[in-house]
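Just passing along the structure, written as structure tokens.
Every protein chain except one is present and positioned as in the full complex.
The first chain written gets the first letter, and so on, giving A, B, C and D; residue counts start at 1 in each chain.
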Amino acid sequence: MHVGRMYPLKEFLFWTRREIYLITIITIIPTVLYAYFDIKWIAIPWVPIALVGTAAAFIVGFKNTQTYNRLWEARQIWGAIVNSSRAWGILVHDFVKQEEAGNTHQQLIYRHIAWLTALRYQLRESRTWENMKKSYNVEYARFFVVPEKVNKLEDELSTLLSAEEEAYVLGKKNRATHIISLQSKHLRELKEKGLIEPLNYVELENMLVNLYEQQGKSERIKNFPYPRQFASINLFFVRLFMILVPFGMLKEFEKLGDDLVWLTIPFGIVVSWVFSTMEKVGESTENPFEGGPNDVPITSMSRTIEIDLREMLDETELPQPIQPLHDILM
Amino acid sequence: MHVGRMYPLKEFLFWTRREIYLITIITIIPTVLYAYFDIKWIAIPWVPIALVGTAAAFIVGFKNTQTYNRLWEARQIWGAIVNSSRAWGILVHDFVKQEEAGNTHQQLIYRHIAWLTALRYQLRESRTWENMKKSYNVEYARFFVVPEKVNKLEDELSTLLSAEEEAYVLGKKNRATHIISLQSKHLRELKEKGLIEPLNYVELENMLVNLYEQQGKSERIKNFPYPRQFASINLFFVRLFMILVPFGMLKEFEKLGDDLVWLTIPFGIVVSWVFSTMEKVGESTENPFEGGPNDVPITSMSRTIEIDLREMLDETELPQPIQPLHDILM
Amino acid sequence: MHVGRMYPLKEFLFWTRREIYLITIITIIPTVLYAYFDIKWIAIPWVPIALVGTAAAFIVGFKNTQTYNRLWEARQIWGAIVNSSRAWGILVHDFVKQEEAGNTHQQLIYRHIAWLTALRYQLRESRTWENMKKSYNVEYARFFVVPEKVNKLEDELSTLLSAEEEAYVLGKKNRATHIISLQSKHLRELKEKGLIEPLNYVELENMLVNLYEQQGKSERIKNFPYPRQFASINLFFVRLFMILVPFGMLKEFEKLGDDLVWLTIPFGIVVSWVFSTMEKVGESTENPFEGGPNDVPITSMSRTIEIDLREMLDETELPQPIQPLHDILM
Amino acid sequence: MHVGRMYPLKEFLFWTRREIYLITIITIIPTVLYAYFDIKWIAIPWVPIALVGTAAAFIVGFKNTQTYNRLWEARQIWGAIVNSSRAWGILVHDFVKQEEAGNTHQQLIYRHIAWLTALRYQLRESRTWENMKKSYNVEYARFFVVPEKVNKLEDELSTLLSAEEEAYVLGKKNRATHIISLQSKHLRELKEKGLIEPLNYVELENMLVNLYEQQGKSERIKNFPYPRQFASINLFFVRLFMILVPFGMLKEFEKLGDDLVWLTIPFGIVVSWVFSTMEKVGESTENPFEGGPNDVPITSMSRTIEIDLREMLDETELPQPIQPLHDILM
Partner (left out) sequence: MHVGRMYPLKEFLFWTRREIYLITIITIIPTVLYAYFDIKWIAIPWVPIALVGTAAAFIVGFKNTQTYNRLWEARQIWGAIVNSSRAWGILVHDFVKQEEAGNTHQQLIYRHIAWLTALRYQLRESRTWENMKKSYNVEYARFFVVPEKVNKLEDELSTLLSAEEEAYVLGKKNRATHIISLQSKHLRELKEKGLIEPLNYVELENMLVNLYEQQGKSERIKNFPYPRQFASINLFFVRLFMILVPFGMLKEFEKLGDDLVWLTIPFGIVVSWVFSTMEKVGESTENPFEGGPNDVPITSMSRTIEIDLREMLDETELPQPIQPLHDILM
């Protein structure tokens, strides 16, 4: 997530420079053929281009709307995780009786942080359809750091789970799922010991069900991309449009004077750049958990939750909030 | 669900080749009549076409939006089924006391998998308005396999239900519904035996109610297509538009030079192909459970749930996750 | 609800033939005045028509979106009724103890079916703003049968309620409401007799509250039409647009040649038909409970629920599912 | 709420006649200057007008969408009030034990009707941004009666609350809020007397929380208008567009012939009327509780609830449903 006022235009142009090169070539070729080699028949009327443009605009607009919705829903889900985590904090504190000198509360809270940790590592895994491996994103990625790609999950879990539990969890396919099932098992034992009242036990268990819901919703966004059939025609139509644009502009500029036909080049580039950039911004918003600069800042949110929960345990040595790097907050 | 980066353009062109043939004929006829047989009066002004085009664009855009919503809602429902299934896993484990050497937990979990199985078989049944029987889809369908059309429901259920229960369930109209009612009956017996506490019993029963909800929502998407009145005018308007387009382009291209009128053919084809493809992509997204390449991957999701639940039972011989075939995940 | 692949174009043209006649007249008059009587000043430029067309397109598009939403919400509500009904089935079965040889379960289930019946009869009543009384719909209505308009409510209820209860219910304004209140009274008596445990009693009562919600939501769609102020300007603007269209086309066709001005007639008709049909399809989707061919199939859904519930009672003489007539499912 | 088929065109023209006068003047002045005084330079090209028109169309369309959403949400909220009220009816009836010859049920039901009454009076109060004080609405308002502006709240409450409670409630800022708090107090007393079981008590109290929610949602729509910043630019842009339209049409009509420039007047009026009417219909939908003809019919709905609840008390002297006046239902 970018936390500054704006992306600077310079960075945007740098980020899209490969498109700009491509567009430049696409635009120069027909102009040179037309104006220099005098191949006049390649100029086409504006009508078919306007129609393709309408389709491209609809499909790009639609994609941007849906990717925005995906991003916003992802943020809502993680907002709900914040809320449920705080609720978990007070429910554990006030529903679970702690034996003298016991650390049941701490166990239940730390295991919750372990769940958050496992979940965010799972969400940072790579998928075929994600975009961070593309050259322009790899390039931009040197501006910031994705902690989940630097630190090992094992190291993070080892301070939060007992060695036995950690081994159990790491042996499972979906680790977050089985951390919750450990919580459930622990609650049952506490309840059987009489440390949780039956009514309160049900509420705590329901909170676990709620956490499964948030986890499942995150996984839905992660594992179900913007449908590939729409993404495909999006790409086809925008490319087609970009190819057609200079052919259609030739006549328009020629009307103003023979020499002015060369203006097709700068204005063709501007127009194609606008559409291509709109498409690209949509693309870079598509997958809100892939570790890109426009992601939901799940590392930072997890840290905030951790601080809140540790403060509830009245710990005083708190971890620092995650700071943005180059205005990018992870 | 397509799990690659994109559908290759080649496959798209192949998939739409019948439309391309048709469009080519539609476009060639007026051009030949006009340019070769010199029947000039068939060229029409652009204004009426633009109006029909506006209506067609609105109605195609609307259809794509709604089919996307249907697909996304279907995925949400199955996401909720994942969540409820995991919750079922921990609730069964920790709310139901198991007698020494009993397998109550396993029964309740396996019966749940049976429900998932019955449900996905029901969702794969064919409906009049579905598209997988169309020639171009039948053709494409050889790239992948729909397990529900290959394996028999009886075989799948027999490993999950007792023979008696299986016979009972197979005798009913809506099998999934009656598997849940078996779960409910079993829970009541367990509760009467004192193996489930009253409070917890209510929560488990509520989870069954929740599963009925998800089942009913899946059935709603399955049984209530994109309304046929809208689908019909969608088809009429797009066809009408495709027929009108070349007539309207003749004059536009002729303005650029007499010979250039022949360019109506390639550009007419491009424009009609764009609209026809947009329409067709919408159509192929319409019914997210019909067993097509853009479906919600319910077979795979059921398998994932099965693995999670069996891991909760600490089974070690786990079934393999479903793998995509030719980038299509079922 | 139409359950076929498409409405045939022939039926559509037949259904809209009155509009076609009207449009033909509207289009012929200015063309004849212009081309035959040579009244040239009636041709108007395209600009004002484009503006009125934009407004009409927006308002028609908006109406279609909203009527689609009404239809889809209505289907969601009835989907929720299906879910709650099945839940009612298992909750009655497993929460209510039945005395030896008693038929409490059957009473509670049959009374529920009576509620469904009363509700669908209420929803089929006629409202001032509904469209099924319009001539073209009356005409089309001979293709199918609306059971609620053929059978009497009294006859249907008599097999489901005791004579006393039936009389009580028929004496009330809103019958469905008071069937639920009978359910509630019955539950209380059962609870007082100790046949329902307190916790379970609350769940059953909550289910009744849930049914009130679904009933109220159905009534909302029934009793609150697409707002008449929007419906009115919709009609005014579309009509205005249809009147203006031929005047605006005259000049466009004349540019192509003097004789071609007569082409205003077929193309004017095509354009006006497209807009008028779009408007009419919206209208016929507006009220999803009025007994029209595009309604939510509440009769059929009630029957499906009835079958599911009777199977839960292990009845074997089940009613048949409702079959579509002429592809229309009620 | 208008309950007829349509607003007659005549009424619409009458209701918008002030705009028509204004538009006529705005349109005549430039035409006369241009055609009669021959001031040719005031004709402007269509391009800037099309851009302003696009902005105006977007902003008017957006406003209509949002006001429709406000209306529909208001109706949903009151639908939920209907549902909760019926639920309140059965819960009071079956959860609260009534002492012999007591009238506890009646008290709880009547106090609920008092809440409905207080709420609808609050919602009918006037706000700065509402439109019913505008001359054309005052004029139209003689066709119907807003009961809350005719009858006094005190008179209505006196038949529903004890004198003491009425005095208490009338002394508070937000009366509806404190009627609910009286309900809560009464329930607690009944519970302490053992007339309500603990579990059922919680359900009843939750129903009060639910009623607070519906009340708060109604107040949200009432107290938070369509944001004034959007409403302001909406007005500015539409006015600007209406002023520009005739200037832009002059050239278009002149092209057809010198005399035909006078046609700018009728067609300019038609176009501006369409946009102005669209804007005005949006405005008259903006505030669904202000006592206008397009409001949610809260008086009538309250009466329906009252009838349902009194029938549950088996009262036989029921008030009459509210009847529409001049097709307007309040």
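The working rule: contacts are C-beta pairs under 8 Å (C-beta built on N, C-alpha and C of every residue); 3 or more make two chains touch, one makes a residue touch a chain.
Please read these numbers as outputs of a predicted model, since none were measured by experiment.
Can you say which of A:Leu33, A:Ala57, A:Ile243 or A:Ile322 touches the chain missing from this structure?
Here the residue in touch with the unshown chain is A:Ala57.
From the list A:Pro48, A:Gly89, A:Pro225 or A:Gly291, which touches the chain that is not on show?
Final answer for the missing-chain contact: A:Gly89.
Write the list of subunit A residues that the hidden chain touches.
On the subunit A side, contact with the omitted chain comes from 1-7, 9, 12, 46, 53, 57, 61, 64-65, 68, 71, 75-76, 79-80, 82-83, 86-87, 89-91, 93-95, 197, 199-200, 203, 245, 248-249, 252-253, 255-257, 259-260, 263, 267-268, 270-271, 274-275, 277-278, 281, 284-285, 294, 296, 304, 307-308, 311-312, 318.
Under the stated touch rule, tell me which residues of subunit D contact the chain that is not displayed.
Considering the whole complex, subunit D reaches the absent chain at 40-41, 43-45, 47-48, 51-52, 54-55, 58-59, 62, 66, 128-129, 172-174, 177-178, 180-181, 184-185, 187-188, 198-199, 201-202, 205-206, 208-209, 212-213, 215-217, 219-220, 224, 227-233, 235-237, 240, 251.
FYI, only the chains that are shown with their structure count from here on.
Which chains are in contact with both subunit A and subunit B?
Touching subunit A as well as subunit B, we find no chain at all.
Give the rotation angle, in degrees and rounded to the nearest 5, that superposes the C-alpha atoms of subunit A onto those of its identical copy subunit C.
Going from subunit A to subunit C via C-alpha fit gives 145 degrees.
Indicate the whole-number Å distance between the mean C-alpha point of subunit B and the mean C-alpha point of subunit D.
Roughly 41 Å separates the two chain centres.
Touching two or more other chains, which residues of subunit D qualify?
none
Name the shape of the chain contact graph, picking from line, ring, star, complete and other.
Contact pattern: an open line, chains touching in sequence.
Strictly by the criterion at the top, what is the full list of touching chain pairs?
Here the touching chain pairs work out to A-B, B-C, C-D.
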